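As structure tokens, the structure follows; a few thoughts come after it.
With one protein chain removed, the remaining protein chains of the complex are shown where they sit.
What follows is subunit A.
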Amino acid sequence: MASDMAQPGFWAKVQRASVERLHIRLESLLVLVALSAVMAVLSPYFLSLSNFLNILLATSTIGVLAIAATFVIGSGGLDLSLGSVMGLAGVAGAFVAVNLGWPSVFAVSACIIAGGLAGYINGQLVTRAFVPAFIVTLGMLGLARGLALVISQGRAIYGLPPEIVYIGQGRPFGIPMPVILLVLTAVVAHCLLAYTRFGRHTLALGDSEGAARAAGIRVEHHRRIIYTLSGALAGLAGLLFTARVNAGDPTAGINYELTAITAAIIGGTNLFGGRASILGTMIGALIMGVLQNGLTLLAVQSYYQQMAIGAVLILAVFIDQYQVRKESRV
């Protein structure tokens, strides 16, 4: 209990308050600021309003997926199918709008429902068939991607109605619609995770399934809801992406789960569950967005960006585990 004996310093107090009150780790905010500063020095284009909106726009899809990853990982689970389900949902929406010619509201619903259904199947398999989440969602990664290619016959579906394109390209008050939708989703998700019984039970479940069960929480039921929610959010991400690029692309979202999970972990989500915050995840998503945007502005080839994301993921988990080990030694 070394930390008890020493008077906590000002910095320690601020850190604790930020974790307890705002549910974010200050380190991630510092990384974001430092990274932005470096990019601003290296590229004259970085610090501008239009580039700022660009970063937010590029972050919107990943941000929604990262919210999904935060719930699942916070509950002690894992969803590797996020990117594929996103692609499937986008194709499903485009198919309903273009091939079936149904009204846009059905197309929007089709995205969310297709995603939610995939997530529901994940949840059923994890809780009833006792297949580990890693395997179930890895299988769904293949299944959803394949189904997206089957539905679209391997080609992007073009010709979306203007209402849907507005969701991706509209700019009320100059702010891109996907950014507005991301912020709304994040606010609702933050309240859900931090201030409701559902959120508390989610983290307790990730912390100790035995304790949650003993406390009378319906563990399997709760897990199924979380996987369904994760799928539905991937569906929303698919809608945002499809609307933005104005096409139902069956290859959309490949490797996005990697970036989304990285954003959640950078944001302070414990890889093994029990600790998570949406605010933190949003900071994590912004870090990924700034990193990708900055590397693009510096004309770094996208192959290297892929490597950077992978390296950041491993580094983030390493730092997190290092801190956990340090804390458990006191």
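FYI, a residue touches a chain if its C-beta (ideal position, glycine included) is under 8 Å from a C-beta of that chain, and two chains touch if they have at least 3 such contacts; residues count from 1.
What we mean here is this: contacts and distances are computed from a predicted model.
Look at the chain that isn't drawn here: its UniProt entry, checked against "Glutamate synthase domain-containing protein 1", "YCF48-related protein", "Electron transfer flavoprotein alpha subunit" or "ABC transporter ATP-binding protein", names it "ABC transporter ATP-binding protein". Note that of A:15, A:208 or A:305, the residue touching the chain absent from this view is A:208. In the full complex, subunit A touches the hidden chain at residues 1, 4, 20, 191, 195-198, 200-201, 203-204, 207-208, 210-218, 270, 274-275, 327-328, 330.
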